[in-house]
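Heads up: the structure comes next, in C-alpha cells.
Apart from one protein chain that is not included, each protein chain of the complex appears where it belongs.
By written order: A, B and C. Residues from 1 in each chain.
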Amino acid sequence: MLEQEITPEIVKEHGLSAQEYQRILGALGRAPNMTELGIYSVMWSEHCSYKSSKIHLKKLPTERPWVICGPGENAGIIDIEDGQALIFKMESHNHPSYIEPYQGAATGVGGILRDVFTMGARPIANMNALRFGAPEHAKTRHLLAGVVEGVGGYGNCVGVPTVGGETNFDESYNGNILVNAMNVGLADANKIFYSAAAGVGNPVVYVGSKTGRDGIHGATMASAEFTEDSEEKRPTVQVGDPFTEKLLIEACLELMDTDAIIAIQDMGAAGLTSSSVEMASKGGVGFLLDLDKVPQREENMLPYEMCLSESQERMLMVLKPGHEAEAEAIFRKWELDFAVIGEITDSGHLELQFGGEIVGDMPINSLVDDAPEYDRPHVPTPKRQAVEVAAPDDINQAILDLIGGPHLCSRRWIWEQYDHMVMADTIQRPGGDAAVVRIHGTEKAIAISTDVTPRYCYADPFEGGKQAVAETWRNVTAVGALPLAITNCLNFGNPERPEIMGQLVGCLQGISEACEALDYPVISGNVSLYNETNGTAILPTPAIGGVGLMKDSSKMATVPFKRDGDVIILLGETKGELGVSLYQKQILGLDEGCPPSIDLTTERRNGDFVRALIENGQVDTCHDLSDGGLIAALADMAISGKMGAVITVGDLIPLHAVLFGEDQARYLLAVDASLAETVINEAMDAGIPVAKLGTVGGDKITVNDGVVNIALDDLTKAHEGWMPNYMTAE
Amino acid sequence: MKSAVIVFPGSNCDRDMAVAIEKVTGVKPTMVWHQEYDFDPVDFIALPGGFSYGDYLRCGAMSARSHIMGEVAKRAKAGVPTLGVCNGFQVLAEAGLLPGALMRNAGLKFVCRDVSLKVVNADTRFTSGYDGGQEITVPVAHHDGNYFADSDTISALEDGGQVAFRYTEDINGSCNGIAGVTNKAGNILGMMPHPERMVDPALGGFDGIHDGRALFESVLAGIG
Amino acid sequence: MKARIHVTLKNGVLDPQGKAIELALGNLGFDGVNSARQGKYFELDLAETNREKALSVVEDMCKKLIANTVIENYSVELE
Partner (left out) sequence: MKARIHVTLKNGVLDPQGKAIELALGNLGFDGVNSARQGKYFELDLAETNREKALSVVEDMCKKLIANTVIENYSVELE
C-alpha cells in the first residue's frame, strides 16, 4: 500500500480534483504516497477546510465585549460574569445518521461533547435539531426512531441532560436527514484550554479509546453528495461508547485541575490527522508522531488507516515536560489508554514514523493555509411576488389539523426518551420557548434555543437567515433571558451549483445582519454541504443555536397559563402575513409568496420590552409567536396550562390571517388582571403595538364569540396524539 | 448525619444525590470512589442513579460485583440505612441485597418524566415522613425499570410490607406496579424514581417537600 | 480456546423485546411467527487449553457476572 502508485482514479476516490492534486504536487515538490494523499484529502475536504464557505463565513460578526473566544477553536466562549464562562457549539452528523440512525446520532452527540470539554468546560446541556423527510416517506419513521434513541442513548449514559431542540418534517429531507447536535458547557473563565501546541521537544500524548479501522474516510463521505450506492459504504459508520466518553470527561477535567496541559484537542473527523495538524498549525510548530505507539484495537493497522481512522472517544494533548507520570496516573485511574506518541519539533512539518521509517512528511502550512479556498459562483434566489392566501373551508378543523399535525404537535414522544433532568439544574424542561438550565449552585441560569424555518430560507435566503437568528433571540427572550451569542450549523446542498451557493450566501448575509443588529455574535459553528440525493437538495437549513443569561432565575417566564382570569395580551404588530406560512403549506399544500419580513429594530424593541416585564416580575407567562401564528401560541399556552381562553380579535384583517399569520417580533402574554392595564400602558408608551385579546379560563378556546370554538380536551388529544400514533402505526 | 455516596466508573447522578442529601441534612456526604472500600463509618449509604459502567451487559451488573459492594453489603446487613435510586436499585438487585430484577421497560424505550407514586408503606426508615397512601410526584429516567420477581416473591413482598412505593399508572411494566421495595429488615430501599430530583422547588413537584424531600427527612429523623 | 455462551430468559419471565420483535415481524408482513424470544450471545477467547478447566471457569463467570440467574439461564459450549 505504501508503494502504491497514485493514479487519477485514486485521486478521484479521495474526493480531490485534478487541480487539487496538482496543488499537492506543488506543496510537496514530489508525488505523495498513499498515507500523505489520504491526509491531504481529509484536510482539504469540505468538512475540514471549509473551502466553499470560508470566504463568506469571514463576514459574520463575531466580536462583542463578552466574547472570550470566537470561531476557530473547538468551540466558542462567552463570559457570564462571576468568573464563569460558557463554551458551546453545534455540529452536524447528517450523513452517518442517515446510514445508521442510532450510531450516527449517538456519535454526533459524543463529538460535540468532546468539542466542549476539550476546552475545559463541564458539559451541562445538550440540544438536538432534527429534520426528517415527509412523514409518509417509507424511511421517516425508522430514521426518527433510531436518531432519537441514539441521541438519548449517548446523552443519557454520559449524564448530560438533553434539554431541547427542534424537529421538522419536509420531503426535501427524504434522502438526507439532518441531525445537528449542540452542547453547552460551563468553565472557569480563567481556566480555559486551547489547541495551539507549543514548546519544541514537548510530548504529544494520546488518551481515550484505542484506534480501530472506524469511519475511515468519514470526513470525505460527509463532503460528498449521496447517490444510490453510497448506502453501500456502510462500514464507515462508527459505534459510540458513551461510557468511555464519561470516563474521558472526568479524566480530562481532573487533569485540567493540575498544571500539566499546554494544549488539548479532541480527535474529531479525520481523527489523529486533523487534530495534530490543527494543533501544530495554531502553534506554528511541527509534529513528529511515532505511529507504532498509537494504541490500536486491531492488528496490522497501516499508517494510512491510523491517520484517517475516526474512532471515537479519543483526545490529543501536549503536556508540559515532566508531567507525563502525573497525567498517566489520572488516565489509568479512569481505565483509559494513555500513550506518548510523539513530540513537538521545529520542522514545521508533520512527520510520521512507522516501523522505524518516515512514512509521511508534509509541511503543516500546506495542509492548512494552502488548502484550496473557493469563491464559488453564486446566483441569488429570485425574489418572489406576494400572494393572496385563501381562507380554510372550516377554520375549526384547520386549527385542529395544524395543532394535531406533524409540524406543531407535541414533541413529548421525543424528549421523554432523553434524560432532560440529570444534573438537577433543568428548571425549564423541554416544551417551552427555550430550555433553562441553572448554573449549578447559583441563582443564575442560561436559556438555550435552536431555530430555523427552512421554508422561509428557501423562499428568501436573506430574510430566512435573519428570521432564524431573530427566532432564537425571541425564544431566549421569552423566558426572560438576555440573548448573548449564537452557534450555527449551516446545512445546504451542493455548493458547486450556483443556486445552492446563492442560498448559502443569502442566508449568511441575513444571519450577519441580524447578529449585528441584535448584538448577538456568532462564536462557533459548522458547515454541512452536499446534502443532496440524486440532484435534489434539502431546503437551505442554517440551524441557529442561541444562548442567553438570566441573572435571577426565580423570575423566569414559562408558556403554560397559570391563573383563571389572567388577561391575554398580544405584543407586536399583526398584519396577517401568510406567505410561506405553515398554514399555507400544511392546509393549502402550497409554497407561494414571500416569507414574513423582519424588522430588526422592532424585533429588538419588542424583545427588550418583554424581557424587562419578566425581570420586573410583572409577567410570568409568555410565549413567542412563530410557526402557526397566534392560534398556535394560544393553543400551546392553554394545553400546557390545562386552562382554556376566550379571546376577541378585530375584523380589519381576515380572521384566518389574524390567527395563522406569522408576523414576526410578537409575543403573547397572560398577565395578572391587576397588572394588565399597567402593562398595556407601558407598551403604548414604548410605541409597541399592543392588544388586549381576552382572558384565561374555561375548558375551551373561543374566538370572536364562537366563530372558533374548540374543546381543550379535543385540542390536547390532537396535539399529544399525533407523534405517538404516527410512531406506532405501521 | 454522616452519609456516603458510592461512586462507580460512569456514575452520573452521584452529584445530584450528594446535593440533595446536603440540602436536607445540612451535611455534605462523603463521595466514596469504588476502590475506597475501607471508607469511614456512616449513618446512611446512597447508591446513586443514572448509569454505571455504561450499564453495558445489564444495568448495574458490573457495579454489583465490584469490591466495594461487598463492604456495602456488610454494612447494610448490619443495619445501616442504604438507599439505591434507579441505577442504585439495579445494583442492589444485581447484588442480591434486594429481591427481583429490573428488566427492559415493557415499552422498550427510555422514559424520563414525572410520575405519580403511592406511598404503600409509610412505616419504614425511608417513608416515615409520608402519610400511608399519600400520592407524590417524582421523576423517573430509566430504560430498565421493569421490576420482575416470581409470584411467590411478589406475594411475600406485598404481605411483608416490603413494597414501599407503587406507580399509579403503568410506566414500565413492573409487576404489581412496584416502584420501590425494601429488604425484610426495612433498612435497604431500592426505587426507580429519583427522589433526589425533587427536593428543590425550582425543579418542580408539588412543593419540593412532600415529594422527594420527605424521604431524606425520614432517614434523618430515624438517625436522630 | 473459544467459549460460546447463550443467555436466555427463564421460562415464565416476560420478554418484552421478544414480544416487540413478534409484533414488528407481523407488521412487516411476516406471518406464521408463533413466538420470538431474545437472548444474549457471548464469545470468549480464553488462554486456558484444558477443556474441563475452561468449562468450569466459564460456568463460574456466567454465575458471577454474565447471567443474572434470577431471570436468566445460560449454556456454555467450547470450541
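Keep this in mind: a residue touches a chain if its C-beta (ideal position, glycine included) is under 8 Å from a C-beta of that chain, and two chains touch if they have at least 3 such contacts.
Everything numeric in this text was worked out from a predicted model, so none of it was measured.
K.L.:
Can you list the shown chains that the omitted chain is in contact with?
P.N.:
Answer for the hidden chain's contacts among shown chains: A, B, C.
K.L.:
For the chain left off this view, which of A:His95, A:Arg213, A:Arg604 or A:Lys700 is in contact with it?
P.N.:
Going through A:His95, A:Arg213, A:Arg604 or A:Lys700 one by one, A:Arg213 is the residue touching the chain not shown.
K.L.:
Pick from A:Thr244, A:Thr450 or A:Ser640: which residue touches the chain that isn't shown?
P.N.:
Going through A:Thr244, A:Thr450 or A:Ser640 one by one, A:Thr244 is the residue touching the chain not shown.
K.L.:
I'm checking contacts with the chain that's been left out. Which of A:Asn33, A:Asn74, A:Gln103 or A:Ser366 qualifies?
P.N.:
The one listed residue touching the chain not shown is A:Gln103.
K.L.:
At which residues does subunit B meet the chain that is not included here?
P.N.:
So the residues of subunit B touching the unseen chain are 53-54, 56-57, 61-62, 65-67.
K.L.:
I need the residue numbers on subunit A that touch the omitted chain, in ascending order.
P.N.:
99-100, 102-103, 209, 212-214, 234-235, 237-241, 243-244, 297-298, 311-312, 335
K.L.:
Determine and list the subunit C residues touching the chain excluded from the picture.
P.N.:
Residues of subunit C in touch with the missing chain: 6-8, 18, 21, 24-25, 28, 30-48, 57, 60-61, 64-66.
Rule of thumb we're sticking to: only the chains that are shown with their structure count from here on.
K.L.:
Please report how many Å separate the Cα centroid of subunit B from that of subunit C, as a whole number.
P.N.:
29
K.L.:
Can you check how far apart subunit A and subunit C are, centre to centre, with Cα atoms defining each centre and the answer in Å?
P.N.:
Taking the average C-alpha coordinate of subunit A and of subunit C, the gap between them is 41 Å.
K.L.:
Give me the residue numbers in subunit C that touch at least two other chains, ranges are fine.
P.N.:
Within subunit C, no residue touches at least two other chains.
K.L.:
Could you pull out the residues of subunit A that touch at least 2 other chains?
P.N.:
Not one residue of subunit A touches more than one other chain, so the list is empty.
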